[in-house]
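What follows is a set of notes on a single structure, which appears directly below.
All protein chains but one are shown in place.
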Amino acid sequence: MRHSLAMFFFASALPLPAFAQSSAAPAKADAVEYHATIDNAKYVFGVAPPVAHVKAGNILEANSLDCFGNALQKPGDSMSLVKGDNPLTGPFYIDGAEPGDTLVIRILALQVDGKQGVGTFSPGFGAVNSTHYTPVLEAKPLPERMWFYPIDKEKNTATFQALDSDFKVSFPVHPFLGCIGVAPANGEARSSIVPAEFGGNMDAPEVSAGNTLYLPVNVPGALFYFGDGHAAMGDGEVAGSAVEVPMRARLQFELVKGKSTGWPRFENEKEIMAAGVYRPVDDALRIAVTELIHWIHSDYGLSELDAYELLSKVAKVHLTEMVDPNYVVIASIEKKYLPLKKGFAPR
Amino acid sequence: MRHSLAMFFFASALPLPAFAQSSAAPAKADAVEYHATIDNAKYVFGVAPPVAHVKAGNILEANSLDCFGNALQKPGDSMSLVKGDNPLTGPFYIDGAEPGDTLVIRILALQVDGKQGVGTFSPGFGAVNSTHYTPVLEAKPLPERMWFYPIDKEKNTATFQALDSDFKVSFPVHPFLGCIGVAPANGEARSSIVPAEFGGNMDAPEVSAGNTLYLPVNVPGALFYFGDGHAAMGDGEVAGSAVEVPMRARLQFELVKGKSTGWPRFENEKEIMAAGVYRPVDDALRIAVTELIHWIHSDYGLSELDAYELLSKVAKVHLTEMVDPNYVVIASIEKKYLPLKKGFAPR
Amino acid sequence: MRHSLAMFFFASALPLPAFAQSSAAPAKADAVEYHATIDNAKYVFGVAPPVAHVKAGNILEANSLDCFGNALQKPGDSMSLVKGDNPLTGPFYIDGAEPGDTLVIRILALQVDGKQGVGTFSPGFGAVNSTHYTPVLEAKPLPERMWFYPIDKEKNTATFQALDSDFKVSFPVHPFLGCIGVAPANGEARSSIVPAEFGGNMDAPEVSAGNTLYLPVNVPGALFYFGDGHAAMGDGEVAGSAVEVPMRARLQFELVKGKSTGWPRFENEKEIMAAGVYRPVDDALRIAVTELIHWIHSDYGLSELDAYELLSKVAKVHLTEMVDPNYVVIASIEKKYLPLKKGFAPR
Partner (left out) sequence: MRHSLAMFFFASALPLPAFAQSSAAPAKADAVEYHATIDNAKYVFGVAPPVAHVKAGNILEANSLDCFGNALQKPGDSMSLVKGDNPLTGPFYIDGAEPGDTLVIRILALQVDGKQGVGTFSPGFGAVNSTHYTPVLEAKPLPERMWFYPIDKEKNTATFQALDSDFKVSFPVHPFLGCIGVAPANGEARSSIVPAEFGGNMDAPEVSAGNTLYLPVNVPGALFYFGDGHAAMGDGEVAGSAVEVPMRARLQFELVKGKSTGWPRFENEKEIMAAGVYRPVDDALRIAVTELIHWIHSDYGLSELDAYELLSKVAKVHLTEMVDPNYVVIASIEKKYLPLKKGFAPR
């Protein structure tokens, strides 16, 4: 009901469904399927003809290419084979979505769509080398490098093989989407390497199965895109890449009508998480923390100062990446530390 | 042996002792005991007459006052009762420590020394309000507030009680020292609210039982201080305080002769952790990540680019605080993802 | 000649014409005239149908509305009258411009198109208050305010009249364009409040009569826009607005074929000036200074270290604004401190 939705920010999202892949997901009949190729890939988050329509409640089953358009397959393959960074699957038109609404994306399942991942270092990109936006003079730049990561689906691991020694080590796979977003506000179109208010290249491990993402709807139909699958990534994505992989995704959409969110938000059964997506990190953190305080105040009823104090005792702050044109910080709190949500009626 | 120490950075620290409180700690005879009061408290990290001498291998058993000098005990107590922020216990003269050495501090045990903690919000201090170093014009500043946290030692919890509603919630206690450091280099003396190369007010939960801290020795005897006990703290310490408590500490000291560390480092059985302690957060992260890369390169033998790439896949980045005059970021990697340490000889 | 152009970056721009308004400008026959209104205004820098074509060598004579679309005319007028921020005049298709070229814009003359200017303070925008991208918690935000500035064309002054006292003071008018730019690269479209590589809302007083601006061409025809006239502005545009005015502009275009510039550059008879347009200010400065060093190295032949050293002795650094979504720093050096330009042949 619209009226009560207007009173409590994300009230419509309550109670959250179980997120596990094994949960009673909507019947196959409600699913929209789509196959992405290098030929139908997009490279900006913006207004473009939709590749398919999806209704609220529907499930989207689609694949994405890796951030290099699947062009790097073996040692010696050149970056010049890459047609464009972060090819996107989409856009999908969410029926009924209008500016001022919130798009709810439930990440039901993600599966690495291949047998290996790739990581690269490119001069001019990374957290601790000279970059386009933080340039320094150097006698000589670091060289371009490429690492391949075999993925063992049974053990759920990827394997790092050093280039300058014979060291090898395996680590767990945690699949997530580096890119997920909608068309930006104010008529803007942004490159698929940029994260901002509309989501985009957030490189956030929080975009994984079991989590729900809230994004602002800025144009009719929202125009949803995703891509840039990651099999695993360290905090900060410091050298500029994750274990880059093609992905298969199962996503479900809902709408919160007439209520918007200024910045991306995440939620699961245990936590609420507010993203700050800007630069420098200090400002990304300021955005994330103030948004989380406002969220707690609006939906859970603590005063802003009580919320601020409580976060100072139990908040988690996650720096997801410090390499893209904007940086991403996610501030979160476990729901067990919050009052019952306003308007919550136990059944 | 000095010579081999010089070859491998922290070689002398290997093999690490078991860190658990129950481990075979040195006999009581080797312990130095000290009792801190408001009258013998110090307020700067710098050169001052030592309160006691400690030998390498010795254990120090001492207490610290809370960051308000234990002056705030009940609602209504005024900040004007506070004689100075972060009163420090010390300095302790570590026999044999010379500039160019590394001081190794093993945190054997920490125990909250009281039944409650306190948290405060003070205008001008915090991560997301107008501050001394990030001032903004305001029609009206936020008011000063104070929260008391009863501590249940059996359940190992502290309890938040909202000031503007009757909401209450308990959360786990994880005791650590907000202040731990030595006299700075270059003849400097720094306020006990400042963290920097010498350690200081790092507000790092990594300063907890089971972890080892490495600090540079800048003056003869190192002149070790600690204080500012925290029963628990959220990432970023966003509102400017933790659950502030008096503390009892049991610490053991070692020296790595003739090898220095530029920035504080942490280690335990599972991880190596490099701290970046400066401002803005972006630079703290740059320091932490480059230090961790250099550490991996020097002690574990990966090339710098391999180390950079590996961190991009498995690093953890922890923003410990963004409220003090410098900010603290700790970048870490689990040892299971690293080669065997150089010079390591399995027994 | 294309070949030599490729060798020396801006060689084709030499010798520079006299820039003074009284100089021998091209005959009227070569001029393109255009009249901007609120109905043909644009609000993004991006690909859109051109309003007119202009050839290299042609002069454009056109007007722009003020940043509020001329909607605020007297005390009491509400911000709600403003249809959109920074309405742009354009786009103009520069015949022959192709991606990889540089667009040369000579600012021949600017004239305030009205009798008054307006300044506003809006909560959420400004250098030293809580903003969208640097938010802080406040007990109460600063209020919205509006100031009108009568302009005396004979004395060439604008007059500030305080709102909270009867103090009045006049200061000189120095007309410039706050917005000037082309369609961005990579298929992006950016709001008219954003400055970046493509120029845009740089709010740079350097965009004034007598100066030449170099911008990268990213799409066929470049698609040139301008607007947001300023009669005068303090460094940093700290409260978020200048003396905002409608403007009449006379601009001449040239192309440097086959040579691009990564960031906006300015030049006049006395100086070369490199802009850094990003955030935080530190990075804007890093971009500006490294660009200026590269420029001196490429076109004037000093080694990079000699150029760096020389700038450390005689550079000017101008912070033009710290309020838009990106910040702008312009680093410059007087030509009298440089060697003769490479390839320069005295006549």
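We call the chains A, B and C, going by the order they appear; numbering starts again at 1 in every chain.
Just so it is clear, contacts are C-beta pairs under 8 Å (C-beta built on N, C-alpha and C of every residue); 3 or more make two chains touch, one makes a residue touch a chain.
Predicted model, so just to flag it, every value in this text is computed and none were measured.
Asks: Can you work out which residue in B:66, B:267 or B:283 touches the chain that's missing from view?
Replies: In the complete complex, the chain left out is touched by residue B:283.
Asks: Could you pull out which residues of subunit C are in touch with the chain that's been left out?
Replies: Its contact residues with the unshown chain are 119, 121, 126-128, 142-143, 145, 147, 149, 158, 160, 162-165, 167, 169, 171, 232-243, 280-282, 285-286, 289-290, 293, 301-303, 305-306, 308-317, 319, 322, 327, 329, 331, 336-339.
Asks: Go through subunit A and note every residue touching the omitted chain.
Replies: Touching the chain left out of view, subunit A contributes residues 128-130, 135-143, 280.
Asks: List the residues of subunit B that touch the chain left out of this view.
Replies: Interface with the chain not displayed, on the subunit B side: 43-44, 46, 133-137, 186-191, 278-280, 283, 286-287, 290, 293, 304, 308.
Keep in mind that, in the parts below, only the chains that are shown with their structure count from here on.
Asks: Rounded to a whole Å, what is the gap between the Cα centroids of subunit A and subunit B?
Replies: Averaging C-alpha atoms per chain gives centres 33 Å apart.
Asks: How far is the middle of subunit B from the middle of subunit C, if each middle is the mean of its Cα atoms, in Å?
Replies: For subunit B versus subunit C, the centre distance works out to 48 Å.
Asks: With centres defined as the mean C-alpha position, give me the subunit A-subunit C separation in Å.
Replies: 35
Asks: Which positions in subunit B are in touch with at least two other chains?
Replies: 128, 142-143, 280
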